[in-house]
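Every protein chain of the complex appears in place save one, which is left out.
Lettered A and B in written order, each chain numbered from 1.
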Amino acid sequence: MIHQTHLLQTSTNGKGTYSLTRQIEELVAQSGVNQGAITILVQHTSASLVLMENADIEARHDLHAFFDHLVPEDTPYFTHTYEGPDDMPSHIRTVLTQSSQTIPIIDGVMALGTWQGIFLFEHRVAPHNRRVAIHIGGA
Amino acid sequence: MIHQTHLLQTSTNGKGTYSLTRQIEELVAQSGVNQGAITILVQHTSASLVLMENADIEARHDLHAFFDHLVPEDTPYFTHTYEGPDDMPSHIRTVLTQSSQTIPIIDGVMALGTWQGIFLFEHRVAPHNRRVAIHIGGA
Partner (left out) sequence: MIHQTHLLQTSTNGKGTYSLTRQIEELVAQSGVNQGAITILVQHTSASLVLMENADIEARHDLHAFFDHLVPEDTPYFTHTYEGPDDMPSHIRTVLTQSSQTIPIIDGVMALGTWQGIFLFEHRVAPHNRRVAIHIGGA
């Protein structure tokens, strides 16, 4: 039985999606787990974690544009604005997406679909260092 | 200690929600796990997984209608459209809902609430075969 934990750091260049897939695949390969699951948690409230189409970058551009429209930075009733107009929308976009994902490990590899990539979704305009907590459990 | 994995296949008749509850309850019953957790992952980026009211089908119809309004198929700024007008909305509806769920197993059964059902949420208009990866861990 294996229970491993890791803390990753990743830097962003502001708003957008950043692939974590390869880095996490390597952790799973090194873990020695054949049947189990991996949990990935973004430790922030203004960046989140999504499973998204990994082939066509235009799909991710459309995703970014959609969230800009859905949670506008100039929403008139927001009061939590002292870090800037992207502060409160970042919290809401985080809640509307995911902070954690758990993915089965089958025969030693993450059981993602062919087109599924794991992306950190940065919601702040400024570059940030982001931390990701990971647990791998199985046998 | 038990670590089991499964791959299920399910077919859809196009947009809508499809119950997986009974099939997954049976896997939990057969697993022999008394205290543990089950993780369910839909291995696609245009279909997702929701825990939703399981009694009144009108609640699910309203859910479908809401997502049709929230992410319209004729959104003018979408560029990832070569698979049709339902392509990009499907990716976004997936990100706005969930791809995976983890549910505690207590005394040998999934600890769902009375009204919670597990549904695959198909976002594409055409029928699809969908794969679901599962991990059951516990003792």
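By our rule, a residue touches a chain if its C-beta (ideal position, glycine included) is under 8 Å from a C-beta of that chain, and two chains touch if they have at least 3 such contacts.
All values reported here derive from a predicted model rather than from experimental measurement.
Only one of B:L7, B:A29 or B:I106 touches the absent chain when the whole complex is considered: B:I106.
Even with one chain removed from view, chain A keeps its contact list with that chain: residues 1, 3-5, 7, 39, 41-45, 70-71, 75, 77-80, 88, 91-92, 94-96, 98-100, 102, 131, 133-135, 137.
Within the entire complex, the positions of chain B that touch the omitted partner chain are 1, 35-37, 39, 50-53, 56, 58-59, 61-63, 65-66, 69-70, 96-98, 101-107, 111-116, 137-139.
We adopt the following convention: only the chains that are shown with their structure count from here on.
Here the CA centre of chain A is 19 Å from the CA centre of chain B.
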